[in-house]
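Working notes, structure below.
Every protein chain but one is kept in place in this view of the complex.
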Amino acid sequence: MSHSDGEPTPFERVAERETSRTDYYREILDRNVVAPLRILISDTRGLFGIGSILFFVFLGTVGVWLTNQPESTQYILLPPFQDAAHPLGTGRYGNDVLLQLIHSTPFMLQMIAGGAVYNITMAVIVGTFAGYKGGRIDEFLMTIVDMIIAVPALPLVIVLAVIFEPTNPIVVGIVITLPSWAGLSRALRSEVLSVRTHSYIEASRTMGLPTASILRHEIIPNLMPYIMINFVNAARRVIFASVGLYFLGVLPTSGIMNWGVIMNTAYETGSLYTLDTAHWIILPMIMVVWLSYGLIMFGQAADKVYNPRLRARHATTMTQETARTEEAES
Amino acid sequence: MKERLHDKSNAQQTQDPIYQVRNVSVAFDMDRGTSRVLDDIDLDIERGEILGVVGESGSGKSMFADSLLNAVVSPGQLGGEVIYNTEDGQSVDVTELTDEELRKFRWQEASMVFQGAQDSFNPTRKIRTHFVETLDAHDADIEDGMDRARELLSDLYLEPDQVLNSYPHELSGGMKQRTLIALSMLLDPEVIVMDEPTAALDLLMQQSIVRLIREIKGKYDVTIIFITHDLPLLAELADRLAVMYAFEFVEIGLTDGILEEPSHPYTRALLNSTPNIFAPVEDMTAIEGSAPDPVNVPTGCSYHPRCPMATDACVESDPGYYETNANHGVKCHYWEDVDNAIPLQVTADETRQVDVPAYGPVAMGTDRTPVLTLDDAEVHFESSQGLFAEPDAVRAVDGISLDIYENEVIALIGESGCGKTTLGKTAIGLQRPTGGSVSFRGQDIWDAKDGHGDVEIPHEAIRQSLQIIHQDPGSAINPNRTVRHTLELPLKHYNDELDMGDRQARILGMLETVGMTPPEDYADRYPHQLSGGEKQRVTLIRALLMEPDLILADEAISALDVSLRVEMMDLMLDLQEIFDTAFLFISHDFSNARYITEKSGGRIGVMYLGEIVEIGTVDEIINNPKHPYTKSLVWATPDLDETGENEDVPLRKIDIPDARNPPSGCRFHTRCPEARETCARKKPVLVGDGGNTHEVSCFRDVPNHEYWDSPELMNDEPSDETPTEK
Partner (left out) sequence: MNWYIRRTLQALLTVYGVITFTFVLIRIMPGGPMESMRAQLIQQHQGSLTTEDMERINRIVETRVNIDPDQPLYTQYVDYVSSVLTGDLGQSTWHQAPVMDLLIERLPWTIFLMGSSITLSFALGITLGAIMAYKEGTILDVGLSSYSTFMTSVPYYVVAVLLVYFLGYQWDYFPIQGRMAPQTTPGLNYPFLAGVAYHLVLPVISVVITGMGGRALAMRGNSVRVMGDDFIRVARLRGLKPRTIAIQYVGRNALLPMYTNLMLAVGFMFGGAIILEEIFGYRGLGQLMYSSIGNRDLPLMMGCFLLITMTVVIALFIADLTYGKLDPRVQSGERHESF
């Protein structure tokens, strides 16, 4: 680490040796992908969350590809765990419940992704912009947001669903959570308000960085734990609302297969009167709860990924010296 | 009470001790071992004295405070005996009290004032409720108690009824702190433990409160334990001093004794590193090294890693208390040699000559073009921007003109809320002025930004030339980024001709320049892996990488430990020479402002309620202050040598008036001790002495002004209503 004395100021300094690009990228990869993953699975909640999500993704892709569409058979209302051919039993039309569940997953996943991505995008854009800009812009946007918050979501969604009758899963996801971003963006905004007071934001402004870049590089990364939790919550909201509405048959069910639709069929065919059909209506409910619980666990663990202290500890490219200091200070 | 052998020191032999602290330790069990944040302390506290406890942050001084009230927060474990002697001769061990006894003991016998007065009150309850419920909880008579409360509050220069009817958020920091002191004395306790009670306040407020504490102590006859990191503050307040280092007391003695003949190397280093308004600046030095970790206290004398006199004996054996005289004990093997080994550098010398460096404004004349010019700049904030709010403008900056020259260092001082930060931000183009103009080398900054008129210097270039270093190093760097990443940003943005390797080299070079070696290691750290001083250096580098012409240092060193401040200021000045920048240095602390301006031959400007009331060379301002406000700031600046003097507060009112409704005429007239009737009506203007060396805005500086014939203003006159004449 010796430096020649001849250099006039450190300003003119240029590279003495080429830093290897591969090293550089390896480091980036290590910090941004490997370390977070390691943090996630080092936590039971994270492990469960990631595991559940991967499981459903597997069902929705490979699972669908491996299995046939559920068809009507003569085995009507088989109870679960009796027949190896129909491990989870069959419904009133003799269709296999397991297959129904598997073939519902792609629709569910697309819908969840559509709704959650839409919500978080709207919320992040409106929330961070209003919070960062402040003043009149903020006041204007927040007045609108407050109005939207005051409108109960479900009735509004029902009205829209009845009028537009959406069937595409992504569109359904969006329609179902159409106004929900408002609450989220308000929450994000107040987070931004507190992040905004940090002096490093002002320092970036002083350096003349453009607003978009400050939002992207300085503000949003600090909100990531919060955004992740809210992303997960938005996803859960999609699941809850959609399954509820499909269950009641408010959303058009014909030609669509998802957990809510299964419950709806079971319900409509009088599932509540007899114990024989219990599995038919309860199994999709279990899927709903499982996925939603997995998402919560994932969200809670994701909080840690964005903690620089943990990230520093899990990155291998960190030198020993820094790691020790870190240890001493925690 | 058992008589313990005083193998410690006679300094502890007191006549009538109210507290006898014996072998007290506080330990926390942690993953990596036991953390001893208080290590076997012995100390007697005399009834009726003011004991000053001084130590750096993390030295265990707050734990000492907590242990006196047996209020150590779990999982901390308090060991040893804390004997409390009542006036009628009974002794109790505070550590053995039952919960109910403890509840009674606290506040009735011993109460406590914290640093965080801001958060010491329940935000949802009125101040009055706090008083009443305290009386109620101790079965005291409410009416008598509230009478006492009123008396206490007015003794502390507060309006009792107004304060009692307020919610906590409606009071200023200084008011809350004084209210908390009043609350602590409500039940007439024998002892008050004050843990950094003034740390968050302005110097003027600090000094005023210290003064009031002395008065109150005389009037109500209490024992006070005053804990602080600020040695000069104690010089004028405490009867005895106890210096804390690494979780134990290393030196105890009478205040005069300690200040005149400090016998512990640490105490000496502390004194030498304290910025002081009248001591020669060249003599201030920082303490090397850092305070020990409570899990890993060095063996033997815990100061040995930092002590210049350390020998093998120091590493091997822990020194006991040596008595230097009957009233002075010290934990150092070699205290007798300390005089020669570590000379005391701070000596009062008010008539010394200052060597003004060659590039100061005085030396270079005033005919140059300034880097930055503020012309009658105004910033008025509307306090609530609601649709239906009455416009309530806070005049943060009200008509200020100022030139900043190449390589100049200007320090702006004033109490919080005086608008100095807003002025600074206006100067570097972060805050748009609501009136007047700000120009960079003759180019109006905001015209450049908006593209009005002929833009000679593009906004981009101006933006790059004006940079900032913030007060709180903790929030000045994005916690989610490594140092390297943080520093890359400005380089990427302004120097696209640099490739990645060059950027790295430059960053590493800068890190090395500011003494963060090995730079490769520091570059990869996240902010939480840096100390406060190191973070501050990173922000300094970040600003310098932009190659600016002017840097605003907004209280840039206030958050650092005293011993680090000098070092940081030296670094800033060194870098200033290398990089050719001017500094606008904002501070509430006269000593720091003086240090940095004197070393660079700069100027000091004094701000009050949005206006500059006095500005001039450092020499003029320090040695020949003309404005009564400047004088009061000088008065408030702690000064180690004038101990024991007990002048009155040179102000008629302690609290700053509301900036939304500034007083008429001279804004200072409500507090000015020299105010006369004219001051309430007419507004003085800033007049100079011809050169650029001293300007002041006060009628007293104008001979034959009608001021001299007008009657003095009576105290508490509601002069706010008097109409203004210009």
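Here the chain labels run A and B in written order, and each chain numbers its own residues starting at 1.
Keep in mind that, in the parts below, contacts are C-beta pairs under 8 Å (C-beta built on N, C-alpha and C of every residue); 3 or more make two chains touch, one makes a residue touch a chain.
Just so it is clear, the structure is predicted and the values come from calculations on it, not from any experiment.
Could you tell me which of the visible chains the hidden chain touches?
Per the touch rule above, the missing chain touches A, B.
Can you say which of A:64, A:117 or A:158 touches the chain missing from this structure?
That would be A:158, which touches the missing chain.
Looking beyond the chains shown, say which of B:119, B:260, B:580 or B:712 touches the absent one.
Hidden-chain contact among the options goes to B:119.
Considering the whole complex, which of A:46, A:115, A:169 or A:183 touches the chain not shown?
Of all options in A:46, A:115, A:169 or A:183, contact with the hidden chain holds for A:183.
Of A:103, A:196, A:236 or A:304, which sits in contact with the chain we cannot see?
A:236
Applying the definition given at the start, please give the residues of subunit B touching the unseen chain.
Residue positions of subunit B that touch the missing chain: 69, 71, 73, 103-104, 106-108, 111-112, 114, 116, 119-126, 133-134, 137-138, 167, 169-170, 180, 183, 384, 386-389.
Using the touch rule from the top, list residues of subunit A that touch the missing partner.
143, 146-147, 149-156, 158-159, 162-163, 183, 186-187, 190-191, 236, 239-240, 243-245, 247-248, 250, 263, 267, 272-273, 275, 278, 281-282, 285, 288-289, 292-293, 295-296
Throughout what follows, only the chains that are shown with their structure count from here on.
Please tell me the distance, in whole Å, between the geometric centres of subunit A and subunit B computed from their C-alpha atoms.
For subunit A versus subunit B, the centre distance works out to 46 Å.
Within the complex, which stretch of subunit B touches subunit A?
Per the stated touch rule, the residues are 32, 293, 385-387, 428, 430, 460, 463-464, 466-468, 470-472, 475-481, 486, 489-490, 493-494, 498-502, 504-506, 509-510, 512-513, 517-521, 524-529, 539, 542-543, 546-547, 578-579.
For a test of understanding, state which residues of subunit A touch subunit B in their complex under the given definition.
The touching residues are 1, 3, 7, 9-11, 13-19, 21, 24, 135-136, 139, 197-200, 202-209, 217-218, 221-222, 306, 308-309, 311-312, 317-319, 321-322, 325-329.
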